[in-house]
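For reference, the structure is listed below as structure tokens.
The complex appears here minus one protein chain, its other protein chains still in place.
Presenting chain A:
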Amino acid sequence: MEELDWRFKIAHREAWIGLGLALFNFLWWFGFAYGLGSRPVEEYRYVFGLPDWFFYSCVVGFLLISVLVVIVVKFFFVEVPFDEEEEE
């Protein structure tokens, strides 16, 4: 008899999470960069001296993603053994 390895279900879910996080990351990065960055330079505002589009897209985006990775890993990722189990 064959049965699906229980660990694969976990692995597949985590791969989907990775894909979702990458998509979110892209949208955040793209949205702020071109949403705010397309205005004429005279209309830029500055946060800590950096242009606002850059600050939100790259600085906040990076920190936000780092935090999200921590949250996702701590709460949604499950530890599984990698070696084949010998029992059964």
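Some observations on this one:
The criterion applied here is as follows: contacts are C-beta pairs under 8 Å (C-beta built on N, C-alpha and C of every residue); 3 or more make two chains touch, one makes a residue touch a chain; residues count from 1.
Note that in this section contacts and distances are computed from a predicted model.
Looking at the choices "Lactate utilization protein B", "ABC transporter permease", "Sodium/panthothenate symporter" or "histidine kinase", the name in the UniProt record of the chain not drawn here is "Sodium/panthothenate symporter". Within the complete assembly, residues 1-5, 7-8, 10-12, 14-15, 17-19, 21-22, 25-26, 29-30, 33-34, 37-38, 41, 44, 46, 48-51, 53-54, 57-59, 61-62, 65-66, 69-70, 73, 77-84, 88 of chain A touch the chain that is not shown.
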